[in-house]
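First the structure, then my questions, so here it is.
Heads up, one of the protein chains got dropped from this complex, but the rest are sitting where they should.
Each chain gets a letter, A and B, in the order it is written, and its residues are counted from 1.
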């Protein structure tokens, strides 16, 4: 029993080494691509962790100091400059415009009346649990 | 657990903020304290639209559960943008 499992160790280690070197090779190949995605907002030399786009939140990091669009629960939308965020999508936005959409039903005609109210707030902390989606700025031109 | 906003709000203690709740109530007051859940305690509170919401007319200090907060309106000079950017990048790295 012990001999058997011991015999399996060698190819196992070898296999793992192979996978590891494959990952490293992949990373080296991908590096220029990843870096080109992440050049904005980097200060000094970035580590590999710094620049890799591995998860959705990494894309939000690229929107730091950019105007973003945020759709929230209860029919609210925000546009503002992203100054801070965390993994819960709590955020601090600057120069915020909020649009709230309400639907009323006319007492007589039973027609739906859609109203939007707008306001601006200089700096706003937004609690992440209300966030439905975040849209980075359009990269036109 | 995230400490970015916890630390940020701790630095904001003593400043005037407006906390907007998910029941549309907006409470203005001086930030007294905050904890890791972003529960907030305000002093000298007043509800922004007291005619519509007279429910807290005799309340001057209150504890607000973090989970019912929708927004916090921050004082314009209470936001150090460079500091926030750095802290956000540090947090994003998992530091």
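Keep in mind that, in the parts below, a contact is a pair of C-beta atoms (placed from the backbone, for glycine too) under 8 Å apart; a residue touches a chain by one contact, two chains touch by 3 or more.
As a convention for this text, contacts and distances are computed from a predicted model.
A.B. asks: Since a chain is absent, check the UniProt entry for it and pick the matching name: "U6 snRNA-associated Sm-like protein LSm8", "Ras-related protein Rab-25", "P-loop containing nucleoside triphosphate hydrolase protein" or "Monothiol glutaredoxin-5, mitochondrial".
C.D. replies: Protein name of the absent chain (UniProt record): "U6 snRNA-associated Sm-like protein LSm8".
A.B. asks: Touched by the hidden chain, which of the shown chains?
C.D. replies: Looking at the complete complex, the unshown chain comes into contact with A, B.
A.B. asks: Can you say which of B:17, B:34 or B:92 touches the chain missing from this structure?
C.D. replies: Within the whole complex, the residue contacting the unshown chain is B:34.
A.B. asks: With the full complex in mind, choose from B:4, B:17, B:64 or B:79 the residue touching the hidden chain.
C.D. replies: Here the residue in touch with the unshown chain is B:64.
A.B. asks: When the complex is taken as a whole, what residues of chain A touch the one chain not shown?
C.D. replies: On the chain A side, contact with the omitted chain comes from 73-74, 129-130.
A.B. asks: If the hidden chain were put back, which residues of chain B would touch it?
C.D. replies: Counting over the whole complex, chain B touches the hidden chain at residues 21-25, 27, 32-36, 39-41, 45, 52-65, 67-68.
Note that in this section only the chains that are shown with their structure count from here on.
A.B. asks: Can you compute the centre-to-centre distance for chain A and chain B, using the mean CA position of each chain? Integer Å is fine.
C.D. replies: Using C-alpha averages as centres, the distance is 23 Å.
A.B. asks: Considering the complex alone, what residue numbers of chain B touch chain A?
C.D. replies: It is residues 2, 4-5, 8, 22, 38, 66-67, 69-76, 78-79, 81, 84-85, 87-89, 91-94 of chain B that touch chain A.
A.B. asks: So in the complex, which bits of chain A are touching chain B?
C.D. replies: 41, 47, 49-50, 57-58, 61, 64-65, 72, 74, 83-88, 90, 92, 94, 121-127, 129-130
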